[in-house]
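Shown here: the complex without one of its protein chains, the others still in place.
Moving on to chain A:
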């Protein structure tokens, strides 16, 4: 299953302002590949994920297209009716691996009851026990309530539920929030296995190191726009956009130096390049928004020198 997103924009009307949460995002997620969408909190990456699932509130305006190629006819997720999204897409074509699995599960029902419900609703080919075994849970673990599960076990239950309908595209929205590093690594390895089985995976995260462990490709988002996309190794080793370079350098095993300043508000984005006010390479050209060209949206990309 392939996802082809083109020119996706999301605006929210709020009293006295318009929040430009996603602007002109274009990318592809291919079978057997994992694309990590990275950016800091509040840059619009979760909104993008919710737009794909049709889960945005009523004050959102969405433009562009997000075509899911499955079978003969591509399906545009952005113009699909709520009924189509509910009956054909969510759970069956797109599986959601949630942020903080422990709170995603219903606290008053056992893991088995919740997994069985997902299997029943989605007409799963698998039984709850088969799914549990597949994800490294013992049958006995399924009879526990969410509060009796460790973080890692809750994660596995959430994964099993997401995979019950055998979706071809997995969407993981900050799946590692609140997990400690060994669990982050395990979660990323599981994601990689699911990807290697031929699923397309879109991982949304603020954690560059988690992205590095699992992703084939990385898309970097800043202030509602994608600013750089490309193979993971290239993005992390030879970043061309100064924001990407700053993020990479800020890691504790690199220079550990922050990017100066704060990101702009999504209600008051500057007219030109949104990164220019923080950018050491800003020049006159940056007063107009650079288009994405050859994987980078920066007038000064050629000028980014790295040690």
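In this section, a residue touches a chain if its C-beta (ideal position, glycine included) is under 8 Å from a C-beta of that chain, and two chains touch if they have at least 3 such contacts; residues count from 1.
The definition used in the following text is that contacts and distances are computed from a predicted model.
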Absent chain [UniProt protein name; select from "SDR family NAD(P)-dependent oxidoreductase", "Peptide/nickel transport system ATP-binding protein", "Carbohydrate ABC transporter membrane protein 2 (CUT1 family)" or "Methylamine utilization protein"]: "Peptide/nickel transport system ATP-binding protein"
Chain not shown: contacting residue from A:120, A:258 or A:302: A:258
Touching residues on chain A - with respect to the absent chain: 39-42, 150-151, 177-183, 206, 208-209, 246-248, 250-253, 256-259, 261-262
